[in-house]
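One protein chain is absent from this view; the other protein chains keep their places.
Note that the chains take the letters A and B in the order they are written out, and that residue 1 is the start of every chain.
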Amino acid sequence: MLTARRLGKRYGEKRVLRRIDLAVPRGGFLVVTGPNGSGKTTLLRICAGLAQPTEGTIERAVQRAQVGYLGHEPLVYRELTALENLELYGRLYRIPERRERIGMLLERFGLWEARHDRVASYSRGMTQRLGLCRVLLHEPELLVLDEPYSALDEAGAELLDAQLAELGGESTFVLATHDPARVEPLASGRLALA
Amino acid sequence: MGYARDVGALARKDLLLELRARDTLPAMLLFVGSVFVVFHFALPGTSSRLATAGLLWVAILFTALLGLGRAFVPEREQRTFDGLVLAPCDRSAIWLAKSLATLAFLVAAELVALPLYALFFHSVGGATVAAVALADLGICGVGTFLGAMAVATRARDLILPLLFLPLAMPIVVGAVGATVVDSPGRYLGFLALYDLLFAVICWASFEYVVAE
Partner (left out) sequence: MNRSAATIQAVGRTRISLPVLAGASLVLVTTALAFVFFVAPNDADQGFSQRIFYFHVSIAITAYGCFAGAAWKALRHLWKRDPRADLESYVFVHQGVIFGTLVLLTGSIWAKISWGHWWLWSEDQLVLFLVLFLFYCAYFMLRFSVDPGPQRANLSAVYALFGVVLIPVSFAAIRLSKQLIHPVVFTRDGPNFHGWILVTYCLAQVALPVLAYTLYRLELSAKRLDGRLRDLREVLA
């Protein structure tokens, strides 16, 4: 699904990644760990196709439309409501039966009541839940999640656990986290960045 | 067909954002009014038709710059560029939608600015209106493209006018020409040619601006 050979990334004089090799089979679950500044985010952006490596190669066996990426930002517009944000992405991804799918996701992540509120009024945890809705909206085959547990309360984290367990084995995951124990039961591969 | 729907969805989002935040259009309207007042005092004595025609175009250009500088602010502040770039739509749709949104704001500002100009200075003819329409297309198309480049830089707001003004010089020539001469055909034709030429390169190369 995802194969990288001798991957390297440098921003000018600053080296971020050096000689990373990884292979994630279809349905695999790669957990990326490492301290702050070790290049987790950069590696995940490369996996999602948002950045190009300066050295080495990466092969992705999926189209752009089949990638779901959650970064540090939830990638939603703060001045729009939850519903409007998901509607926009739903249209861009041409999701059949958009309304139903959006409604179901909002319901599942506990945002249905707040669907007509602007994201600006959301708490950090609610925004993160909305970000997760956006990622799952188009049922991606490859999910690239950068610290998905950040800002989530215990209930939110359990929701995410359940969601990951449900999709595990079907979708392919690349997940960066500070808390690898949490996803240990799902992990099929581990990569520790230094 | 699908392309048009993508553009529609994206442009609708931009108009909705402006409707909620209401910061671009009021600023443009206030700015163009203030510029007219300042220019009245900057032009000595009773100003000639030629001089005020130039004034009109300077005012339009800088008002447009104000709007263009704001165009990608939501994408920049909320990092939503990543979300749009990953979406399966053609990347040029992002440019086209944003251009249409800024065009809407600019036209709205001009709906106030042109009557104001007629009131303060000289009447506005049909050729001027045609020139405004054609120049707006070029200003918004090229300006939005450069705006997307500018938000990728550290200098941001500072760099957009520097990138934009040399490229806008031909627009000013065509627009001022169409405003002041008796037979404006050549100037309008030049503006149309400019719009077409730059629309094609913007459309073809926007992909490289937003994606690595």
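In the analysis below, a residue touches a chain if its C-beta (ideal position, glycine included) is under 8 Å from a C-beta of that chain, and two chains touch if they have at least 3 such contacts.
The shown structure was predicted, so the numbers you read here are calculated from the model rather than taken from an experiment.
*Asks:* In the full complex, which residues of chain B touch the absent chain?
*Replies:* The missing chain touches chain B at positions 149, 152-155, 159, 162-163, 165-167, 169-170, 173-174, 176-177, 180-181, 186-187, 190, 194, 197-198, 201, 205, 208-209, 211-212.
*Asks:* Which residues does chain A use to touch the chain missing from this display?
*Replies:* Where chain A meets the chain not shown: residues 10-13, 15, 51-52, 54-56.
Heads up, the rule we're going with is that only the chains that are shown with their structure count from here on.
*Asks:* Quick one: which bits of chain A touch chain B in the complex? Just the residue numbers, please.
*Replies:* 48-52, 63-65, 67, 69, 71, 73, 75-80, 84, 88-89, 91-94, 118, 134
*Asks:* Considering the complex alone, what residue numbers of chain B touch chain A?
*Replies:* Touch list, chain B to chain A: 2, 5-6, 9-10, 13, 16-17, 20-21, 74, 77-80, 82-89, 211-212.
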